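Every protein chain of the complex appears in place save one, which is left out.
Lettered A, B, C, D and E in written order, each chain numbered from 1.
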Amino acid sequence: MSQIEEVSLDKFKHLVSERALTGETMLLNMGPQHPSTHGVLRLLLELDGEIIVNCIPDVGYLHTGIEKNMEAKTYQKAEVMTDRLDYMNTIGNNLAYVMAVEKLVDLDVPVRAQGLRVILTELQRIASHLVWLGTSGLDLAAMSMFLYCFREREQILDIFELVSGQRMMTTYFRPGGVWRDVPVEFEKAVRDFIKIFPKRVDEYESLLTKNPLFLDRMLGIGKLSKEVALSYGVTGPTLRASGVDWDLRKVRPYIGYEQYDFNVPVLTEGDTYARYLVRVQELRESMKIVEQALNKLPLGPVRSENRKFVPPPRSEIGVSMESLIHHFKLWTEGFPAPKASIYNAVESPRGELGLLLEGDGGPKPLRVHLRTPSFDNLAVLSQIVKGHLVADLVAILSSIDIVLGDIDR
Amino acid sequence: MDKKLEPIVKAIQDKFGAAYEEFRDEVHLFVNAEQIVDALTLLRDEQNFELLSALTAVDYYPQETPRFHVVYQLTSLAKNLSVQIRVPVNGSSPKVPTATRVYSAANWRERELLDMFGIEFDGHPDPRRILSPEDMEGHPLRKDFPLGYEEPQFTFNFDEIDLRKPYAKE
Amino acid sequence: MVPVDYYIILSAILFTIGALGVLVRRNPLIIFMSIELMLNAANLAFVAFSRMYNSFNGQIFVFFVIAVAAAEVAVGLALIVEIFKTKKNINIDEMNSLKG
Amino acid sequence: MSSELIVFLVLSLVAVGAGIGMIFSRNAVYSALFLVLNFITVAVFYLLLGAPFIAMSQITVYAGAIMVLFLFVIMLLGAESLAPSGELPWQKPLAYVLAGILVVESLYLVFLQARPDMVVVAPDAAVNSMESLREMAMALFNQFLLPFEVTSILLLVAMVGAIVLTKRERAGQK
Amino acid sequence: MDWTIWVEWIVKGFVLCLILLTGFAYLTLYERRALARMQVRVGPNRAGPQGLLQPIADAVKLIFKEELTPAKVYKVVFLLAPVLTVVPSLVLAAVIPLGTSFTLGGRVITLYVANLNVGVLYLTSIASIAVYGITLAGWSSNNKYAMLGGIRASAQMISYELSLGLCFAIAIVLGNSMNLVDIVNAQKDMWFVVMQPVGALIFLIVTLAEVNRAPFDMPEAEQELTAGFHSEYSGMKFALFFMAEYQKMIVISMIAATLFFGGYREFWFLKDTIFSVDRYWFLGPAYMLLKVVVLLFFMIWVRATWPRIRYDRLMAFGWKVLLPLSLVTVFITAAGILLAQELNNQLYYYGIPALSIICAMAAVALIYRSLRRKSDGRI
Partner (left out) sequence: MGVEQKLGNMGVVTTTLESVVNWGRTNAMWPMLFGLACCAIEMMSAQSSAYDMSRFGMELMRASPRQSDLMIVAGRVSKKMGPVLRRLYDQMPEPKWVLAMGDCASCGGVFNNYAIYQGVDEVVPVDVFVAGCPPRPEALIHGVMTIHEKVKGESFKQYAEKYK
């Protein structure tokens, strides 16, 4: 609904064309509460009929102050904030954060924990892409798509719940490993999912990929060239659909991605259809990674033994005085990190999720900056929607797959 | 430091007299505010740093000179390299020339810094707040800006807080 | 049992209203509508006569009038839209030059 | 007074009222709606006169197409109400005088030629049957074939004209 | 005039309204349950047994909801618009024959309200004025989204009316009459859908557009225009729009059944059996109901599967595909009948469906070709 009808032109004078000032083009306010803005994004549209002349995104309606809040918490406690950042990719955010902390304090992670991290991160990627597929189906009024995708997503959330007790905000990864080992049912749950999921992806594709109406809505819409994309800092599937082969999992492997055999889908057209295809292929690739990682998953500890940074297991606390002290120190005071700055990036479902973490020698970070992919991906929107129709805006917006929590932080 | 990065760092150091710092294989170069646009242009055009990964700032309050570091995290896709440029900025009227003409991504990021730190960017095409409400005062991510902590309501202090809690009316 | 004269009188009154509309209004869209009203008044008379003489010719005439009116409206409205787009105003008093 | 006369009088009052409302409405959308009302009452007159085909065409073409187009254009241009202009102040009184003369003159002519014996009765079943439609169609396609074809060409020309007039060259987008 | 005729008309009209109103209420439930089944859900099942009272709950709620009239609306038109939308949808059904006739107390009662000789024309004319409600609702709300919805509605309906009219023409030519009862009776030996499948298909597509159903639900396109033309309506006024939409669905399914699927008549191969409506009059309404339910299911099915077409494509599809195709089918139908009659050769009748199907396939091929050209060889 357009709630703020009175668009005061003064603030946007320099952004709209001259025709808007004479009233020849219409200013339309889309959002912040609108069914297809995927959250609380406000778009100020300058329309000539139904053709978009200018599109001015207005973000910040979900500004949460996460960066500021993280500065006020110790390294362990700040992690819960990252879950709520990009709420479609909670586990990926945790991963980015714990990796940054590990890098800052130089902490090593056991192999089994790495394997678990890969499995869960990739499952999360699938879940995130499923939400994208479902909501972009909904945006094009293919409402069944939404319900089918959420059916599969439910299964992934059940796996998350199994390992962490929470469906979305798991905070399962901790600096130095994961919270605790997975239960025995975990393997079966994941295998079940692996078994049915590829068939389901085929089903989705049969509903959309060759559907003439869908093709008509998608083909050639919202073309994003490689140069523009790079200049705007666009990353992730959106960038790969524009012909840039850049996936941090491949080019700078972390948590053992180098061991797995998977492809990075790259298309060159850069339109909404290419972005759709890239993500659908990524669903299958992620599935491959999950399967390999599950097969390779070794036994062993899931947490680092470095007691300065990682709390001891519960069982030790009652027996060992030293463990009790460590536990107490870690949860009351936290661990100190060096006075230095690191930047760590991982590949989130939306692109490069970077974390600039600067310690000041104490137990709380001096500065946490979250380089969130949606922020830059959205910035390019005003460039690619020009000359398209309002209906295309909806398709384009869903194709770049933004999450407002990711943008506004 | 990565072998491939060495000549690049050398070139920047020679040209801009940049200080240099390394931590866990990450390279930080310190460039003056006046030279930052040239440095970025050079890195983008001659060294293939196509992607401005991050543009942010760090507040070292109460230290005043420099109070802020504006951080440019650059990535080269062609060479698979990363480098961080830092621009020290003083606390009184922090100003940096805009990098919008080099990287379009800088547009929103610089607006964010204007909003969050009050760092102004000379020549920015659209200097408005981006995340906070327009009528907000202060810059939240500065260290002297309070977190805005409100006391949580528990059973023991329920009534006390209830009295001053601004409940909405119908 | 309505005398045909009544229909003719009604037709005359409607025609006069249409003519008056053309004269007093400045909005070309309303002038246009008034013209349609005049055509309509004429049609009414035609159908009344057709009934009076028990012949289809009147009705066929009306049929043609309706078709022509449709054509006229299509072109006329297209013109008005174009004029509005170039002049930002469709007040009839200000359309007094041949230049676009 | 027969029931038909009552219907006629009521409807004619509505028609005249709608006509007057049409020319005096401040808002062009209301004008258009009054005109639609007028057209529909006239369509009822056609039914009373035993011309159902014309009545239906009237509603389909006038009310359903032409007036929707009018509304469409009014909304598109935002031309609901225009500021009155001060030019030609003597025009309005003159218009009323002329209209008065016209109506008096036409009424005089009608009464001069008055034929109260010619009455229109309610359409009987014969008029309302498929046969009458067939006859009309025969007349239309035999006797009036040339005008019919000319009309079709006229419509075609109008269509092309409307497209040419409103077509704009749009850069980039097809 | 005989006063009993008036009584009969009033009773019939009342019954028809009642049928449409309950039909509307249960169509909403039917749609919600059917959609839910297709989407592996359950659908409303809490209000009453199996959710059968759900429509009543909706109605009660809407009746007791506050009626908001926003400050900036054009009040008269704002109040008039819902009424203008509902009335045509009710009036449309008046000429549709729902069955043959039965005798009650020595009086033959026909199962239609009016038997117009220009019945088909009546349908087109009422359908053409149905757009006013939506357009005026959009305009009078004084809201940009509603306005866009209204403008879209009027443009869409004008465009699709032509094809609709041509589909009517196909039925007229095949039935050799404008009277709907005659058309139904002409389908005694063969439904027109067999004679002219393409015409029926076009009709079904066009009706989707005429009643603003997905994938042609432009005026209310939720994802683009929030709620479209009825954004500013609440309570009963909104319910009237809702009602009009669903009643139009029912009525238009009735029309489709009448024109192409044998109306109240049985399947043509059952014509002389015990299942014939000539034998038992009450089979007529039953067959009609069956056909309407099946056609409605088709509409719901389409909604569950297809994405929405884009607005400009919708117009292009109407003007560039449906209109030429329906023109061609009208021509083929007329020519086929003429040739068969003039040359007295029944074989020409077979040419009608064959040729039209070829034309339709050519049209589909053209659509795919344009898509392929746009896709840079990706499909």
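Rule of thumb we're sticking to: a contact is a pair of C-beta atoms (placed from the backbone, for glycine too) under 8 Å apart; a residue touches a chain by one contact, two chains touch by 3 or more.
Note that the coordinates shown come from a computational prediction; the quantities given were computed from them, not determined experimentally.
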item	value
Shown chains that the omitted chain touches within the full complex	A, B, E
Option from E:57, E:162, E:293 or E:327 whose C-beta touches the chain left out	E:57
Contact set of chain A toward the excluded chain (per top definition)	1, 3-4, 32-35, 39-40, 60-66, 68-69, 80-81, 84, 87-88, 131, 135, 146-147, 150-151, 153-154, 157, 167-169, 404-405, 408
Touching residues on chain B - with respect to the absent chain	131-133, 136, 140, 145-150, 152-153, 165-170
Residues from chain E at the interface with the omitted partner, ascending	32, 36, 39-47, 51, 53-54, 56-62, 64-68, 222, 226-227, 230-235, 238
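Criterion: only the chains that are shown with their structure count from here on.
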item	value
Chain whose Cα centroid lies nearest the overall Cα centroid	E
Where chain C and chain D are represented by their mean Cα positions, the distance between them in whole Å	6
Centroid distance [mean C-alpha coordinates] between chain E and chain A, Å	45
Set of chain A residues in contact with two or more other chains	none
List of chain B residues in touch with chain A within their complex	23-24, 26, 28, 50-54, 56, 58-60, 71, 73, 75, 77, 80, 82, 84, 103-105, 107-109, 116, 125-126, 128-134, 140-141, 145, 147-149
Chain C to chain D touching residues, read off their complex	1-10, 12-21, 23-27, 29-30, 32-34, 36-37, 40, 43-44, 47-48, 50-52, 56-57, 59-60, 62-64, 66-75, 77-82, 84, 89-91, 93-94
Residues on chain D engaged by chain C in the complex (per definition of touch)	2, 4-5, 8, 12, 15-16, 19-20, 22-23, 28, 31-32, 35, 38-39, 42, 45-46, 48-51, 53-54, 57-58, 61-62, 65-66, 69-70, 73-74, 76-77, 79, 82-85, 87-88, 91-92, 94-96, 98-99, 102-103, 106-107, 110-111, 114-116, 118-121, 135-136, 139-140, 144, 147-148, 151, 154-155, 157-159, 161-162, 165-166
